[in-house]
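Just one protein chain is left out here, and the rest sit where they should.
Up next, chain A:
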């Protein structure tokens, strides 16, 4: 409702949405690339773990950047979330990921 009362805010929010959406997919791709590398395996299971994280990260990045009080803060928070996603993949090793090359 506040967005409607303040003239020009809708346009500003539109730009903000574009800026929030722009890094979302690259962040997902980064996770899909990095998680199997961290796990030192190209096992399809590792790829599944990476995809599961990436799919969750994409909407969260939009939400975090858009919802942040300022854009720089939003970008920093999004970067931290990607790092957290990478770290979260490590417990997957406990499931017994194997490298087919071994």
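Here are some notes:
Keep in mind that, in the parts below, a residue touches a chain if its C-beta (ideal position, glycine included) is under 8 Å from a C-beta of that chain, and two chains touch if they have at least 3 such contacts; residues count from 1.
Simple rule for what comes next: contacts and distances are computed from a predicted model.
Think of the chain that is not pictured: of "3-isopropylmalate dehydratase large subunit", "N-methylglutamate synthase subunit A", "Ectoine/hydroxyectoine ABC transporter permease subunit EhuC" or "Iron-regulated membrane protein", UniProt labels it "Iron-regulated membrane protein". Touching the chain that is not shown, out of A:34, A:52 or A:76: A:52 (per the contact rule at the top). Residues 1-4, 6, 8-17, 19, 28-29, 32, 42, 44-52, 54-56, 58-60, 62-63, 66-67, 69-73, 92, 95-97 are the ones on chain A that touch the missing chain.
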